[in-house]
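My structure is below; once you've seen it, I'll send some questions.
A single protein chain has been removed from this complex, and every other one stays in its place.
After this line comes subunit A, so read on.
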Amino acid sequence: MEETREYIESGILELYVLGDLSTEEKLQVQAMVQKHPLVKAELQEIEKAAYLYADLHQTEPSPVLRDRVLNSLLTNFADDRNLKTVTNRREEATVRKMNASSAAKPTVSVFYKYGFAASLLLLCASIAATAILYSRLRQSQQQLITLAQSNQKFANQVSFMQDEISVFRDPSFKLIQLKGTAKAPNSALTVAWSATRKKVMVDLKSVKLPETSKDQQYQLWAIVDQKPVDLGVFDGALTDTADMQLMKSVSTAQAFAVTIEPRGGSSNPTMEQMVVMASL
């Protein structure tokens, strides 16, 4: 009892209330207060008096300060908790106007935070979607090109076949059977020729000619006034587009013949390589 009384009388509690003690002394006072109800009661009386004394001298700050202070507490407090108060105040000055009429200031900043996150997410998603769509577009374009090419091929084939059919319908065409020479007695070839249209076509399906090596080709000749006239070269194998090949044009001919020539053809026929011929 005597001890607590002396403690109270020492005036340390007053200094505690006025914040005029070291941290260590403060902790000692707090320990004493917890231990001794009398000390606690005394401290509470002193605190009450100190509060009332301050309250007695209270001075109303400017009314606009209330919003300024409350905004600095409630605006962005989630983000700025660790910033210095000076920074807070500066931010508050720029933010205040926007928030002045808003009732829910903290939710605004939270809204923008989540809004920002959401828009980032949306941006990523749309970039990904664009990339996927772009690659699909490329695929589609590729398919379209392939389809157009094969369409073109079929169209060419159809028109060529119509040309071929017209060969048989057109009475001016003559089908000429070329027979094997002594050099290749089993050879044969059919050539269609229209003197009026000056068209010569080789029926590739009818080709029965001796094998050629890779650097050789067949060359068709027309014999005009005893002289051989080049009508172009052809390969024995069927091309995929047609089974008749249009050769160079000629209007008059006494005979047709085929020789085996080096690839690309020769200007004069190699007579000993003549494999088929037909005279008209």
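By our rule, a residue touches a chain if its C-beta (ideal position, glycine included) is under 8 Å from a C-beta of that chain, and two chains touch if they have at least 3 such contacts; residues count from 1.
Criterion: contacts and distances are computed from a predicted model.
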Protein name, per the UniProt record, of whichever chain is missing from view ("Cytochrome bo(3) ubiquinol oxidase subunit 3", "Aspartyl/glutamyl-tRNA(Asn/Gln) amidotransferase subunit B", "RNA polymerase sigma factor" or "ABC transporter permease"): "RNA polymerase sigma factor"
Touching the absent chain when the full complex is considered, from A:Leu65, A:Ala117 or A:Met271: A:Leu65
Identified contact with the non-displayed chain, of A:Tyr51, A:Tyr134 or A:Phe168: A:Tyr51
Sole residue of A:Val17, A:Leu178 or A:Ile260 that reaches the chain not shown, by the stated touch rule: A:Val17
Contact footprint on subunit A, counting only the chain that is left out: 9-11, 14-20, 26, 30, 33-34, 43-63, 65-66, 68-70, 72-74, 77, 81, 85, 88-89, 105-106
